[in-house]
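First up is the structure itself, then whatever we jot down about it.
Every protein chain except one is present and positioned as in the full complex.
Labels run A, B and C following the written order; every chain starts at residue 1.
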Amino acid sequence: MFLQHLINGLSIGSVYALITIGYNMVYGILELLNFAHGDVYALGCFVVLGLVTAGIHPIIAILGGVVSGYILNILVERFAYRSVRFSGRVTPTISAVGVAYIMRNAILKIWGPETYPMKLGFRGTQLHLGGIVVGTLQIYIFIAAISFMVIISLFLKKTKIGQGIIAISQSIPTAALLGVPVNRTISIVYGIGGALGVIGGILFCAYYDTIFVGIGFALGTLKAWMAAIIGGVGSLKGAVIGAIMLGLIESMVAGYVSTLYKDALVWLILITFILIRPQGFFPSQIAEKI
Amino acid sequence: MKKIIFAICISILLAGASACYAADTVKFLVVGPMTGDSAGQGFQMKTGTQIAVDEINASGGIGGKKVEFEVADDVGTPNQATIIAQKYSLDKDLLFVLGHNNSSCSIAALPIWQKAGLPVISPSNTSASITRLGYGNYFRVITNDDIMSKQLCEFAIKKLGMKKPALIWENSDYGKGMRDVSAAAIPELGVEVVAEDSFISGVDRDYSAIITKYKGLGVDGVLFLGDYTGGGLFAKQAKNLGLNVQLAGSSSCSHPKLIEIGGDATENFYVVAPFDPFDTRPRQAKFIDNFLNAAKERPGEWGADAYDIVYLVKLAYERGGTDRESLIKALHEIELFEGVTGNFKFDEFGDVDKDSLMLVVKDQKFTRYEE
Amino acid sequence: MKNKYKILLFMFALLIPPIIRNEYYVRIVNIFYMYSVVALSINLIVGFCGQLDMGRAAFMGLGAYCSAILTVKMGLPFIAAFLISGAFSGLIGAVLGFLCRKSAFDYLTLVTIGFNAICQIVFLNWIPVTGGVMGISRVPQPNIFGFHFDTNTRFYYLALFFLAASFIAMHRICNSRMGRAFEAIRDDSIAAEYSGINVQLYKILNFAIGSVFTGLTGALFVHYTQYASPFNYTLDESIYQLQMAILGGLGSLAGSLVGTFILVVLPEISRSFYEYRLLFVGILMVVMMLYFPNGLLGKEGVGERLIAVRLGMLGGKNSRKDSGG
Partner (left out) sequence: MAELLRAEKLSRHFGGVKALTNVNLTVNEGEILGVIGPNGAGKSTLFNVLTGFYKPSDGKIHYKNRDITGRPVFETAKSGITRTFQNIRLFDQVSVLQNMLVGMHTQLRPKFTEILFKKPDAIPEEIRGRKDAEEVLDSFGLLDVAHITAGNLPYGKKRRLEIARAFISKPSLLLLDEPSAGMNPSETVEMMKFIKDIRDKGPTVVVIEHNMKLIMGISDRVAVLNFGEKIADGTPAEVQANHEVIEAYLGKEEE
């Protein structure tokens, strides 16, 4: 049984990992709180649902969703975040909460709170390996999570834009002085974050074959935030490992302790984690200068 | 400066007194969760009521008077329910209240409704304790948890032959009520409940941990005491993880969406329900067709019970229940009412003892289980 | 503050019940008064001390359940239960503040969200104490030394007194040495420490005082609705309360009253506002942060902007200080 719980934990963890990568492009790298990340990609996923129900082929529909996630996040950054970027920590966070509410209620007004079945064609089969069941879809998701992590890390290290992004995360004024097109780069980061978010969201829906408005905040932003903190803000590798650990913790607690207090215990573990190691497992070492 | 703005706000308040005129119509209120997690159930209540009101107005109204209703949204939270109750208990023209959907909302609002003497008839409050709180103006047309859970447990153990059943219950007033009764009823049938788990509807979507645990314990049957979304998801995930068990669900699973979400994993899924969405009997079939083209989805128990309540009040009104007080008396005096959800009458607590139907999913449709 | 305005307003408020007989409106004003105190407590924590707390509803719940249990299950009089609940909630606030004294900005927010989730699950499942899903019903209405506040109108005066007392107390705290220390911590905690302020201690104090007011409101609210239910203290409720403090103005006490008015009274007045209130509030929050970062009545809010325009001082955009690096 332990092995099956392990598999379940890994598969939920890898779904969280996909969402965390999108979230961490912005939160981890630019250290800008991205409260609306989940709701933005949830809207992108519902766009896919709309396209699929309108009879468009799933692959094209998903592409449409990813592009809409990319554009949506750029627009959000352009109008809601850009001019408050330098006004402390509270103001941008509140603006992000505002955006989250706009997106969530747009979905609620159009599609309502109902759960819709999501037929995307690729369901994958169930492999029975001596009593343990592993879905092929679970393996695809795990591979997708790892490969995206590698691709993004290479993108950051090797490409020009990637270097610009890292420069910006160190210090925006200095990066600007060195000729990094700050606003354009930041909007690209938000765009990639949005696109990755939709991909993560779609695979989440495919994994559960349903879509509902809750995949945005409750199962998206919060889980990604928790994973980023467990893994260490600022490092993509840490965030992915944090996400997988989160998945394992959840399935072990649910399996062996109690489903009644599952969420409370997971939160308790996270809070003690924050209080003991506020910088997480793979923190980036910067001594504070005054 | 800041103080002036505050004063202005208060003065706007004074101007807002709502004016309403008394016409010779029969007016009532439908209150339920029109937004929030259980908005689907509120929508069903509203649509069922609308169909009944349209039919009655077309055939001359109640006692020659036109029928109208207002809709209020309590978002399924008790605080909001009390605000709605305070607001509408002042409307002198209301004859009765069709609602609340959640038991916790009814409990919160009943003291206010009672002070105004308004009869409250709920289509879906199933928690057993409400009718024992001593509110003489409260009725419900759905069998409470005790009766329905006992029927479900007896059927699951005796007819379906579950030897090692497990209980999964939605952590809400609805789910908790069903769980308490079932946990007591099953041991009396000579079978032990092997495991018990709960989930928060609208949040928890992943049952893989529970399913894995049940495989380890050799569970052969699961009683799912929750709504159709959870039921569908659980059935699908159980099939994926190779847990083939006999599934039996409570009345909230009797919504066509259970099949839509669960797909072929819901084959042979038994559900106790006051109403069969695929019923072929003439009266029910006509109602289902009206509902289908009104709302593009089949009615669940919420729509059917709301429909019955409107006709029930029509019958009581025409027997002298023309104001709030006499309506309560007339409702108690009805010996037998034939509705789409079955034939019933009220006992002195406002409960009904309808015999529920047992439905089973066969090739993606609910069918009636014949003895 | 111009005292004559305040007294004038207080007299005006005293006359309201005899003017509007409509019980529904009196009830809305009562709820408006109570939520105003919650908005004030959030303003004290977020607006004055810069600790972004997104879990206030948990403390309202703690106050409510503590008072409900003390009165229903232990038979204490309302006054005792009310005060004990405030102290209890303040104590828990101090403990949480102590745990988060070293946490960086975002982590505190996440800890408060987590604490809110834990509290709600405990309210939902600790059946012997909190009554679980069914909550605690038949909570007695407030009575002080025999005088029962059982009607909406009578309760109105209790709520008005509670709001006035809380407003004055908070106003005095914010203008005291301690209040200035809170604002110093918000603006620059390092410079604050160099002025001899024990930053961690004052953060804990700030959290505790805010929690006392939130807890007291929770207790008063539960005695008014006579029913404690776990579904009232969710994360959405916390953000709803946070929005009240934000719309009015972080750092301006009077602003919180306006913010609460927008979110409590307006939805009841206009039906369409109720339909789209969450969408509308979302848009309002984004627009506010762009043009009035400190809210309508906060610093450089509508009030000061108008004065500035009249005095022709409205030169450059309000100061943009670089917080990065």
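The rule is short, and it goes like this: contacts are C-beta pairs under 8 Å (C-beta built on N, C-alpha and C of every residue); 3 or more make two chains touch, one makes a residue touch a chain.
Just so it is clear, the structure is predicted and the values come from calculations on it, not from any experiment.
J.: Looking at C:9, C:76, C:173 or C:287, which makes contact with the chain not pictured?
T.: C:173
J.: Just one of C:110, C:181, C:204 or C:288 touches the chain that is missing; which is it?
T.: Spelled out, the listed residue whose C-beta touches the missing chain is C:181.
J.: Check each of C:10, C:147, C:161 or C:194 against the chain that is not shown and name the one that touches it.
T.: C:194
J.: From the list C:61, C:114 or C:251, which touches the chain that is not on show?
T.: Considering all chains, including the one not shown, the answer is C:251.
J.: Given the full complex, what residues of subunit C touch the hidden partner chain?
T.: 169, 171-173, 175-178, 180-181, 183-184, 186-188, 190-199, 251, 294, 299, 319, 321
Please note the rule applied: only the chains that are shown with their structure count from here on.
J.: Among line, ring, star, complete and other, which best matches the way these chains touch?
T.: Here the contact pattern is complete, since every chain touches every other one.
J.: In whole angstrom, how far does the Cα centroid of subunit A sit from the Cα centroid of subunit C?
T.: 32
J.: Got the subunit B residues that touch at least 2 other chains?
T.: In subunit B, the residues touching two or more other chains are 171, 200.
J.: Could you list which residues of subunit C touch at least two other chains?
T.: Residues 125 of subunit C touch two or more partner chains.
J.: Which of the residues in subunit C end up touching subunit A in this complex?
T.: 46, 50, 52, 99-100, 102-107, 109-111, 113-115, 117-118, 121-122, 125, 190, 239, 242-243, 246, 250, 276, 278-279, 281-286, 288-290, 293, 320-325
J.: Touching residues of subunit A toward subunit C in the complex: what are they?
T.: By the definition above, subunit A touches subunit C via 33, 79-80, 83-84, 86-95, 97-102, 104-106, 108-109, 171-173, 222, 225-226, 229, 233, 260-261, 263-264, 267-268, 270-271, 274-275, 278, 290.
J.: Which residues of subunit B touch subunit A once you look at their complex with the stated criterion?
T.: Subunit B residues touching subunit A: 35-37, 39-40, 171, 197-200, 202-206, 208-210, 212-213, 215-216, 229, 232-233, 236-237, 240-242, 257, 260-261, 263.
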